[in-house]
Each structure stands twice: as structure tokens, then as C-alpha cells.
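Complex shown without one protein chain; remaining protein chains in place.
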Amino acid sequence: MTSPRLTLTRRAALRAGAMLPVLAAPRLLRAQPAAVKIGILQPLTGALAQDGDLGRLGATLAAEAINAAGGLKELGGARVELVVADARSNPEAAAQEVEKLQAEGVVAIVGGFASPICLAASQAAARYDLPYIVDVGVSDQITTRGLRNTFRFAPGFGTVTNTALANLVRLNTAGGRAAKTVVLVHEDGLFGSGLAKLMQTELPKLGFEVLETIAHPTPARDMSNVALRIRALNPDLVIPSSYYGEFVLLARTLRQQRIRPKGIYAVLNGAASNYRFVKEFPEAAEGVMDCNHWHDPRKEEAVALKKKVEADGRLWAYNVPLNYSCVKLVADAIENAGAADRGKVTEALAASNFRGHIMPYGPTKFINGQNQGAAPVNTQVQGGDIKVIFPESFADAKPIFPLQG
Amino acid sequence: MSLLILEALSKRFGGLLAVDNASLVVREGSITGLIGPNGAGKTTLFALASGFLEPSSGHVIFSGEDVTAEEPHLRARRGIARTFQIVQPFQGLTVRENIAVGAYLRHAGRDAALAMAESVAREVGLAPLLDTPAAALTVAGRKRLELARALATQPRLLLLDEVLAGLNPSEVRDILPVLRGIRARGVTILMIEHVMQAVMNLCDHVHVLAQGRMIAEGPPRAVCNDPVVIEAYLGHGAAARIRAEGGAHA
Amino acid sequence: MKPRDLLPLLLLLGALALTPLFASNLLLNFLVSALIIALGAQGWNLLGGYGGQLSFGHAALFGTGAYATAILQVKFGLNAWLAFACGIALAALAGWIIGYLSFRARLRGSYFALVTLAFAEVLRILANAADFTGGAAGLLIKLQPGLANFQFASRAGYLWAVLACILVVGLMTLWIDRGRFGAQLVAVRENEDAARALGVDVLATKLRAITLSGAITGAAGCLYAQNFLYLDASIAYGTWISVELLIAAIVGGLGTVLGPVIGALALHGLGEVTKGLLGWLTGIDLVLFGIILIAAVAFVPSGLVGALRRLRMRGAAR
Partner (left out) sequence: MYSPAIVAEAMVNGLMTGAAYALVALGLTLVYGVLHIVNFAHGALLTCAMFAVLGMEQGLGIGPYAAILPLGVLFFLLGYALQRYVIGPSSHGEDRNTLLVTLGISIVLENALLAAFRSDTRTLGGDMGFDVVELGPMLLSRPRLVGCAVALVVAALLWLLLARSDTGRAIRAVAKERFGAQVVGIDPRHIFAVTFGIGCACLAVAACLLLPTFYVNPRVGNAFVLVAFTIVVLGGMGSVVGALVGGLVIGVVESLGGLLLGESLGQLGIFLIFILVLLLRPTGLFGARA
């Protein structure tokens, strides 16, 4: 590991040399400490570009907020500068971009979105002991590899599924045990298949009968057959885990085929808590529940941010508050470390006790890189809006279940 | 001693009987001609002999062995080489490289194959053009190239499908001694030819194919005067007319 | 082989081998990625460039190599070097099977291209669904730097490993180029009937080519797995890899020894340059990349190696 370090410093020296004329402007040099660079790695092109774009939006807003509030105070008001890199929706490009961010001299990297990208990028970052904060990637492999540099702020598969199941049981109990049979619909990639596998083993233990598990590819051209099978099976509950386009197709087809299960209980769904879907297909969306990442509606900062994003004509989705929070988390760690030094920042992250984020997680506490307080939220589309129904502590609506057919 | 025997070959394409019970014998060391009007099935017969087509019935016997079901490349190894009526050069390669492909059949090494290619090129008069791309050759050049590639496989039997067609008389004159030279080296030749001057000059024995059937065979002169052959070429009653005209002139 | 024939290959690879002395890790990483593609493209080039059989499905071979290496290590605890060798062998076998089925059916041109594409897609769907490939979750090779594990702490190790493979394949290609098999393969590309008439066993020649091609492209897949330590079905068997390999080989120059290497470096370099120039507006960089690709085909139809040759000849003529 010594030779890369050497080249690194040499390169850094060269860069500094190249920048000398700029920095030599004396007033600037004295007035402002060097900006601290944070790498933002998102799939901005390719299949996942929609999510990558949302993630970038959240991160950008966080940097603006930090800088507007006077920058990093412990570092003499240093500004946060984001270096955005495009993972091109594939892990290889992501790993390559990590090298580029490393060369840019970032102090940490935030993002990834998809689990394969997070896995490859965090491993590449580990070679440089570069802290990597996973924004969304839910695969539990991410935090079980023993990589010291990798932190996940949001919940992983295990936590999400457990919460989803616990809430499902509560919902069902409150609804007079209306649901006994379930059909799982999932996309056949890492996220959908993984989730379905967990559900398949856990649901029967909780007294639900899984009638069928239906996998579909992304992109899928047609959901009519999935709808047909659901109609034939006539389950009380449909649990879909798909990306945006496919879930929209499914919901529309179900509606069109007049298939009305007692509930659609999505987990980590790409559309069920997406405002575009709710606005464009209010009828298909009505009553759909989702257990997913969601901002904390009790926090003023979160509400204000949501307003701002919507006022700009942009979409509000969970990627925004998650990336917003992750960037603020890194900024907090830098402040605690007292320097833009990656070793110290890693330690600060590991010991972090950060409350300034806008997710409903409580103060951060990382064990083996996983934020222990992280938990998903249950939402339901009610009256054309997305309401929080669980946890009850900050729910702004009561669940409607079972739906009237 | 007969080198190639085609025994009652038939080839059917759907409803069309292209070759109908045709038999033929090529004696070792001979130049045998195969003539016949257009569409008689000569090229089909060649394809059957060289293995590019499988006969519907009948046998192909080469040097005493039945090769009816053998793939063309295996027949080439046995010593049957053919040229194509529509020349098929390897367009992207030079003349040398083209001929070398044939030479590699008997020579595994590059140097030996290239040496062979050069010597064949000299034999057919392509030596000055060795490094020309095949695509740049004239029609005559391409015909020679077809011949050279086939020769480079060091065949015992050479099947030549109209190597003289499309050449002008002086080009034909130039190539006749080449063919004789090849025979003199002990290579047996079976040729499809329309240029009768060449057939008369070269062939020891001629077979005539018309509408897929063998209608005559014998020494060239005899065959050319055979009324059956004349009728096949010129239509019903032609032989009688020619005889009558000949009589009037005499 | 004359030393003169070897010179360009040795010079290029030698120069690349020296880059770790001065280059940053960023550049080394770029080179490793580009050269893995170059190696795969060398495999594609043997079949597509020399043999004229344009495959759209080399991902089938790349992915088989990659999965074999990963599965043998992760699930069977095999040593990484042995897994590498097995990966190459299995990819060669995959090549032979695909070749046997399609060449026996006499598929050529677009038909062959499409059937290879379909084979790759079938493998992708199966790998995504099967358990022993890790299914959709993919496979993670444990990060354990060490020569015995075929993992290197420094990027230079990977670079040299890839370069060594490229050198071996380059020498082999040169040897083929100058020998009987090469002449017969090119003859098959140019005209199958004529080749057959000259005693070339067309089926066997194509099969040899696709098997070798499978081994080479499979080796690239193995190296990919060792380098990134993570695989899933769309990485290993995705259409993108087939496309990258064939673009690199064609842009570099079909049927040339150095073409795939130069093509892969040029394309990856171009990708980085356009990204650097225009990365601020998502997508615009790839628009420029596409335009340059089209322009390259329009103005340098014989590939970069062909263009370089012409330049040199023009220089010599002066």
C-alpha cells in the first residue's frame, strides 16, 4: 500500500503547484480556508439515472444549506464543495469514479443508490481508507464485509423487512385480521429478489399464507399477466417490490382489471411513495401503503426542504432527504474530527452521535458501519397525498385497512 | 486406369431434375472435357463430384474409393481440386496469400507454403502480380488465380469450370500451354468448357451433357459431328439442316 | 516470427508496463479497466476480425469466465490461480458449445450475430435466477490482497497481470496470423466455398477460432472478477460487454494484432475525455462520444491501426 500513497502525495503536490497562481491572490488566501471536498457518487446516466438525479439534488441542497449557514465552523468556516461523479448505473464505472474522486482529494464519498454500486464503490474506497457513506443501497452484504470505511445511514434489508412485517401484523390486527393470504410481486434484481426471499420465509411464521411469488424483469413490457394471476389467486394482500415504471404499470393494470385486494402493501417500492405517481394516477394510487425510507415530518428542516424542492418544480422522493442527511452527517463528522483528514473523519463517523439529520432515526450510532437507529416508515396514499401511518409517534394519518372493495 | 468415376448420378432440386442418371469416367493422366448447352447441369455435376452437393442417388468413386458422402475439404485432401465458374477469390488478400491458402493443404509451415505459392504463380504466369490485392485483378488474372489456388493444393485431379470463359483469344492462347504443362506433370484434368477451340486442342475425350443426361462421349472430333450433340446445342432438326447446307456447299 | 513483427506489440506493452513508475492510481485504474476490455476484444477479434464471424454475444464467454472464477473461489474454496485457469477452460468450452450449435446450423452474418446475442441473454437470465451464481444478489469475492489469492494491493499488480495476458494473446495472434491456421481462418472469412474447395475444414476452423476466442475473452472475464471482486448477472452477461468488445475491436482495426488494444484504449480514453469536458450536463458527454464514434467510422473505416499504417506509408513515400 505504500507506493500508491507516494504517488498520491506527489500528485497532490503537483496539483497544489498548479493551483498556486489562484491561491496566491493574497486576500482570498487569508480570508477563506480551503474548501472541503465531498464526493457525490450517483448513477446519473443509465438505467438508474432517475434515482441518481434525486440523490444528487439532496446532496446539493445540503451543501448549499451548510455553506449558507457559514460553512464548517471548526475549520474556520470552510466551505463544503461537492465533487459529483457519475456511476453510469454500473459498478465498474462506479469503482472507476472512486479513483477519480480520490484523485480530486475528497474527504469522503456519499451515495451509490443501488446495492451493486455501493458494494463495488465502497470496496474501491476501502483501498484508500476513504470514508464511504451509503445513501440507499439496502443489501445487507454492504455492512457485513468488515470494511472499516463503509457506513450506512439508512436501514438495510433486514431492518426494513422486520419493521414492515411488524407493522403489517399491527395493521392486520387493527383491521380485524382481514388479510390471510398474500401474493408477492417483485422485480428479479438484487433488491426485489432479496426482499421476496425474506418475506417468503417470514410471512408464514406470522400466520400469512403466501399463495405465490411472482418475479418480473426490469424493464417489464407488460403487467397484464401478473394482474391475471393475482386475480386468479384472489389474495387479500399484494406485496409488490418493484422500481417505478413497473409498479405504475402494475397498479394501473390492477385498477383497470378491477382487481381490488384488501390492501397493497409495498416494501421499498419505487413508486408507492412517489408524488409523481400519486399525482398522475390518483385513482390507482389511492390506498397503496409502502414501508420505505421517508423523512421525519416532525422536523421543520425536513418540511421546509420538501417545500423548497416542490416549489422548484422538482420531485420529492426519499433519495432527497437521505442524501441531504448523509452530506450533513459527513459535515458533522468533519467538524468533530476538526480537520478534513480522512482517518479522523472515519473515526468521527464511527463515534458519531448526529442529530441534525432530517430522517426519523434519532441520533446516529454506528455499529459495524450500520446506523442502529435507522428505520423505515410506513406511508399510505390518502386523498391524493402521502401520509405517514407508522410509527404512531409521528403518524399524520390513521391507516385505512382493509380497503373497501 | 480410371481416376474418377461418376456412377449414375442424379440430383433433384425440388421438382427439377438437374442431373439425371449421369455417368462418366475420367482416365488417369487425361484431359477430359465436359460440354453441353447452357443449363445442362454441368456445374451441378461438378458440385457433385467435388462434394459441394450431395447426389439424390448414384456414386462418386475417386481412385477406387467411394467418396459420395465425403465433405469437399476431405475430397480436396484426397486430391480433388476444383475451380469455380464464377471466380471466388479471397478479395481482401493478395495473390500470394490467396495461393498460399491452397498450398497450406500440403505444407504446414509458412515458408514451405509461400514457396509453393510462388512456384505455382510462376507456372500460371502470375509471378509479377504476387503482391497485388486479388480484388484488383483483371478477369483473366482472376481466372489464373482460381487455377493457381487449385494447383497449389497439389491435386491428382483438377476440375476446371470454364476457366477460359470471358478471356479474349490471345489470353486463351496463352493459357493453353499452361494447362498442357499441368497435365504433363501428371495431373488429370476434367474441364467444363464452352470454348470449342480449346476443347478440340486439349481434350483426349469429351462427354456431352444435355438436360441433365449424358448424350454422347468420345474423341472431340467425333463428338462434335454427332447429330445428337448438334441437336442438343442447336435445337431439333439442326443436324439435318447443317448436313443439307454442307451438301449444298459441296 | 521475425523480431520486426514483434516490435510494435512489445513497444506498446512495454510502455504501458512502465506507467506505474510515474502514473497516478487514477490513470492506472483507467488502464486496467481499458486493458481488460482490450483483452476481451482480442478474443473477439480472433473470431470476428480474422474469422469474419461477428458475434454480438461475447458476454456469454466473458461472463462464463468471470462467474467460473468467482464461484470456484467463493463456493468451492479453490485457489484463485486455479480458478483462473478453470475459468479460461470453461469459457473456452462455452465458446465451443455455442460455436458447435450455430456453425453446425450454418449460421453466418447477422444470423450468427443474433444467435450469440440470444445465448448471452439466456445465460444472463439463468445466472440471475439460479442459486449457485448468487442469483440477483451476485457474488462477492473476499478482499484478501496477496499474490496467492491473485489480488494485489497496488493497481500496478493488476496492470501487469492484464498486460501479461495481452502479451501472451498478442504473441499467439501474431503466430496465428503468420501460420496455416490464420491463413485458413482468413480464407473462411473471405469466402467459405472457396476455402472448402481448397481443403479447409470450415467447421473445424471456425470451432477452433471460437474456442480460442472463448478462452481469451473468458480470461478477460476472470481478470474482471479478480479486479472488481463483485459480479452480478448484468455485469457478467450484460449486453454492454458484448458491445464494448466489438466496438473496441472494430474501431481499432479488424484482423490486426494491435487493433483491439489500441481500440480499447482509444475508446475508453475518449469516454473519459468527453466526460471530463461535458460531464456537467448529464448525458451530453455520451452524445459527443456517440458522434465521435460515428465520425470515426465515417472517416477511418479501416480502423485506427489501418489509419496508422496509411499514415506511416505516406510518411515513408515522402
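Letters A, B and C mark the chains in the order given here, with residues in each chain numbered from 1 onward.
The criterion applied here is as follows: a contact is a pair of C-beta atoms (placed from the backbone, for glycine too) under 8 Å apart; a residue touches a chain by one contact, two chains touch by 3 or more.
Computed from a predicted model, the values in this text were never measured in an experiment.
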Displayed chains contacted by the hidden chain, counting the whole assembly: A, C
Which residue of A:Ala69, A:Ala174, A:Ala232 or A:Ala304 touches the chain not shown here: A:Ala232
Sole residue of A:Thr173, A:Thr201, A:Ser224 or A:Asn353 that reaches the chain not shown, by the stated touch rule: A:Ser224
Contact residue for the chain not shown (choose from A:Thr45, A:Gln102, A:Ser241 or A:Thr346): A:Thr45
Touch with the omitted chain, as defined above, among A:Leu41, A:Ala120, A:Leu249 or A:Val377: A:Leu249
Interface with the undisplayed chain - residues on chain A: 45-47, 49-50, 52-53, 188, 214-217, 219-222, 224-226, 228-229, 231-232, 244-245, 248-249, 252, 255-258, 276, 280-281, 283-284, 315
Missing-chain contacts mapped onto chain C: 54, 101-102, 105-107, 109-111, 113-115, 117-119, 121-122, 125-126, 128-129, 243, 246-247, 250-251, 254, 281-287, 289-291, 293-295, 297-298, 301
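The working rule: only the chains that are shown with their structure count from here on.
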Any chain in contact with chain B as well as chain C: none
Central chain (by mean CA position): C
Rounded Å distance between chain B and chain C, as computed from the means of their C-alpha atoms: 44
Centroid spacing, where centroids are CA-atom means, of chain A and chain C in whole angstrom: 36
Mean-CA-position distance for chain B and chain A (Å): 76
Of all residues in chain C, those that touch chain B in their complex: 178-180, 183-184, 186-187, 189-191, 193-202
Chain C - residues contacting chain A, complex: 20, 23-26, 29-30, 33, 125, 128-129, 135-138, 140, 142-143, 153-156, 224, 228-230, 232, 234-235, 238, 240, 275, 279, 282-283, 286
Chain C-facing residues of chain B, complex: 50, 52, 71-74, 76-77, 81-84, 88-93, 97, 100-102, 104-105, 107-110, 113, 149-150, 152-153
